[in-house]
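Okay, handing you the structure first.
Excluded from the complex is one protein chain; the other protein chains are retained at their positions.
Order as written gives the chain letters A, B, C and D; numbering starts at 1 within each chain.
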Amino acid sequence: GDGAASGGDPGRKTIRIAYQAFPSGDLIVKNQRLLEDALPDYQITWTKFDSGASINTAFVAGSVDIAAIGSSPVARGLSAPLNIPYQVAFVLDVAGDNEALVARNGAGVTDITGLRGKKVGTPFASTAHYSLLAALDRAGVKESELTIVDLEPQDILAAWTRGDLDAAYSWLPSLDELRKTGTVLITSRELATAGKPTLDLGVVATDFVEAHPAAVDAWRKAQSQALNLIHDDPAAAAKSVGAELNLSPEEAQRQLSQGVFLKSEDLASPEWLGTSAAKGKLADNLVSAAQFLKDQQKIDAVPDLATVQAAIYTVGLPDALG
Amino acid sequence: MTTTVSASPTAETSIGASTAARRALAPRGGRRRRILLRLLALVVLYGLWEVAARTTGNPTFIPSPGAVWHQLVQTSTTHDGVRGYSGHLLIEHLGVSLRRILIGSMIGIAGGVLLGVVMGTVSGFRVVIEPVVTFVRALPPLAYFSLFIIWFGIDETPKLWLLSIAALPPVAVATAAAVHSAPTGLVEAARALGAGRVHVIRDVVLPHALPEIFTGIRIAVGVAYSSVVAAETINGVPGIGGMVRDAQRYSQTDVVILGLFAIGLSGLIIDALLRTAENRLIPWRGQI
Amino acid sequence: MTTTVSASPTAETSIGASTAARRALAPRGGRRRRILLRLLALVVLYGLWEVAARTTGNPTFIPSPGAVWHQLVQTSTTHDGVRGYSGHLLIEHLGVSLRRILIGSMIGIAGGVLLGVVMGTVSGFRVVIEPVVTFVRALPPLAYFSLFIIWFGIDETPKLWLLSIAALPPVAVATAAAVHSAPTGLVEAARALGAGRVHVIRDVVLPHALPEIFTGIRIAVGVAYSSVVAAETINGVPGIGGMVRDAQRYSQTDVVILGLFAIGLSGLIIDALLRTAENRLIPWRGQI
Amino acid sequence: MPSAESGDTAAITVTDVEHRYGEVVALGPIDLTVPPGEFLVLVGASGCGKSTLLRLIAGFEQPTTGTVLTGGVPPIPGRSAGLVFQQPRLFPWKTVGGNIELALRYAGQPTDGVDALLNRVGLHDVAKRRTWQISGGQQQRVAIARALAADRPLLLLDEPFAALDALTRERLQEDLRSVSTAPGRTSIFVTHSVDEAVFLGSRVVVLSPRPGRIVLDLPIHLPRTGITPDDLRGLPDYAALRAEIGHAVRSEGASA
Partner (left out) sequence: MPSAESGDTAAITVTDVEHRYGEVVALGPIDLTVPPGEFLVLVGASGCGKSTLLRLIAGFEQPTTGTVLTGGVPPIPGRSAGLVFQQPRLFPWKTVGGNIELALRYAGQPTDGVDALLNRVGLHDVAKRRTWQISGGQQQRVAIARALAADRPLLLLDEPFAALDALTRERLQEDLRSVSTAPGRTSIFVTHSVDEAVFLGSRVVVLSPRPGRIVLDLPIHLPRTGITPDDLRGLPDYAALRAEIGHAVRSEGASA
């Protein structure tokens, strides 16, 4: 294993990208080889990861340069004790209707307050977990008033079918199955509007940013190209995503349609990344996610806003997204 | 390796130079030396750890002994109104998991011995069951665990199933192999005395297999132990595996290490108990 | 269980009624019967599966045999420009994983035998190493895998480490136990003939331990097999474990089942090879 | 052999039996009929097939050709006959007493007979010992005691006294003689001692070296009762029989 970190070596023309199997522009970049075409003299390896936690671990090991990762793990990575030296350089998507809290028909739950004393499943440490707790908080339900069960999405489905769960916060594709026999209590889209968005971010190791700024630019360009494709030619986008996820194009398109994909020009807006002059609200969002983790006793301390802002890579914005 | 009456079962064996006299001395001088050696090893390990932690200087890489100690205190007490880790004390996490491991191992061991004996003695049964056992024991628990949820829900049952299925194969394989190589001479001797099939199994085959069965059991308990995280991926809190998993996802390496220590140390104790039982039950070791 | 020259090593053993004559017949009549019994069992299993699939009617829970077969074809061919599953054919996934399992097992087995022999013969060494081995083998791979990632990166090395560490303990425990119970009489016989310590180990202790070592190896390979999904949680594609995990995440239960079949069947083949080797190498089974 | 039908219990009929282990011809062809009540002593060179013959009669081997019948039916191990193997074959997981107790239990006897049986073979204070904590001769005696636990009409003994000193051997010989004179008792006794053969046997069979065939089948007509062993040995017939058997054994060329 080339665990030894050498991302800071400008002479080394390799990019190690960690991706995850959720529908996003990242998969289009991979599938259509946008980055390979843009950087022909770089050797690019794509590695699939199945959780933000393992990507954080890989960053600690110095095994990856660029990654697609949820906002919750990023908040953890930027906080003590991890303090991973990486920069948030892209917003891949915002959770929309593709993540939701669903109550099982027959459980007698009609709204979030009705969850008191019930059993709710969600994958711990995920964006869904974060959203669930945010939703409970908003509805004034204390975490101790219900049982939250740690389950992977596919296991949620199994337990759900058996009737072991009263509700679940999960994402596609298992969410589709849940909705068939349940009612949606809240979606991440609503939480986002209410100021608790969960996002999938693109992060780049700091030493890689410093050594290969041009490559990072090319990567951001490729990502915005993919975002534009999702908006302009959903069918073509779905085909690529479907190929990566072993899904039919129709199914991929349906899943894509439930997420929120920013327009590339929105990325540099104050709402998200912002610019070098004025960092966007993404930093506040990450700080509040960290605060949430601190309350959960999962991290030692919440990083201050300035630290997080320094970890937002806005060099060349908005033009760099061309 | 001499034929002595008084050889303490825990006396050290050293081929090539052991005599009755050395043996007789071993239990005393040996115990002291053993404890000293182990203490020394512990100190050396501690030193290495401390040095490694200092030089890397990254608590996610290698948390310092102090940090782990601090977590031990934190997770064993109620502080700031929070009880231990995820609302349970360390000892509670460990207790719940130990219970699961013990029940799971027990079921697995009982099943394994039974299967092993039947496989070793009833050929018609073996022909069908042996491939099934071999097939099943190659399967990764993580791959079929979801099926367990479908069948058994998310509470204790699937965890116990997983642990049982993890513990069964080593015992079954060891038992079947040992039964299969029952000593012809003694089997014949029993039969010449009028022993029936069941007698032969009870009085010759099983006693002869006992040492190997014990080896299988010790391996099985180890495997069950090392499956506890897998078993507790689902609804695993309280539970030491669930705790470790949780800590891992939040990169709380010190808690992970603490959990590993709790698992490893309790594993050591259980293995020591098993070895004591083994030495008691098998006085004829080395005499066959 | 009689003392015969020609007893085929695969002949069936049935305590209580086997004689030279029966044995001589067994290989032929036995083989046919064996194959018939197994075919029958397969047919019965298939029937049960088909019925279960039909009655539940939910392909996410129990996919039908046909669906799994379809996936076998799909993942073994290039269709619609997509090559197999995740860009690799089933056989490639399996090949990559088998390579990992074999290398990992080999390292683990070599290390296990070495450790076991040293633990069984050098008492000073055992005192320190045995608790360490017992400690380590209780640790769940899932708990320390992230440490491996941190130390060894995300490529082959951590996977091979995990598989080696999974395979080592059964072999080490079995070897140490077998070495520990080396037959006093034969050890003395060798020493009386002038054998030195190393000779005794090579010519008495190891041959005597061979059956148990083999049992340990068979268990170890099984454990390595069942750890392949854990080893391939990170950067596991291509790899059968990575494939299964991926499929699991998308509730493609038919692919999961297909993967389980691939794992189980290749496990069966490897175990059969090991047993053949065992029977060849240990003609004295049952004679001691 | 027509004589097989004559004895209906514990008689042994070996008809035209040859035994091979794979390629190795170990025994025969042999014809032998033992009527009930006989004490047959089997003598022959090392490797001539004595143990093989006993195993055939006990039912542990099937003859390659020919038939073996005991009491008119094919032998079943553990049913037809008691057997003392050439090696003690004690169970190491049982104490000495435990070994005997097991034998008593298999024989359906009360298990308090352990000490009596041990006494009978001249052993005291060893019931609680482990099987490897007694000497070679003591092990052999435990094996004999184990076989005596069941009171079977047919007893097969494969060099049971080989590891015993003269005195112990003589005591056990006398015990065996008194047991085997009970009506209907049949014994086959393998030994290398010609003296023992004449002393114990009502008939002595000498086998040729491998593959063993019968070269001498000699009835011993010595007084069995009302005579001390020393007087018995002093009889002129005794010396003559010894000489005849010794000659038969020696004249049979090289041992295998």
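Just so it is clear, a residue touches a chain if its C-beta (ideal position, glycine included) is under 8 Å from a C-beta of that chain, and two chains touch if they have at least 3 such contacts.
Quantities reported herein were computed from a predicted structural model and do not represent experimental measurements.
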Residue, one of D:V14, D:A103 or D:I134, that touches the chain absent here: D:I134
Touching the absent chain when the full complex is considered, from C:G95, C:G111 or C:P207: C:P207
Per the touch definition above, residue among C:R126, C:R191, C:R218 or C:R245 touching the missing chain: C:R191
Footprint left on chain D by the chain that the document does not show: 21, 24, 43-47, 51, 86-87, 122, 124, 133-138, 141, 158-159, 162-169, 192, 194, 246, 249-250, 252, 254-256
Touch residues of chain C, complete complex, unshown partner: 3, 5, 185-186, 188-195, 199, 203-204, 207-208, 210, 282-284, 287-288
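Convention: only the chains that are shown with their structure count from here on.
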Inter-chain centre distance, chain B versus chain C - centres from mean C-alpha coordinates, in Å: 18
Chain A and chain B, separation of their C-alpha mean positions in angstrom: 40
Junction residues of chain B - those touching two or more other chains: 3, 60-61, 146-147, 150, 185, 188, 191, 233, 245, 248, 251, 287-288
Per-residue multi-chain contacts in chain D, two or more chains: 60, 132
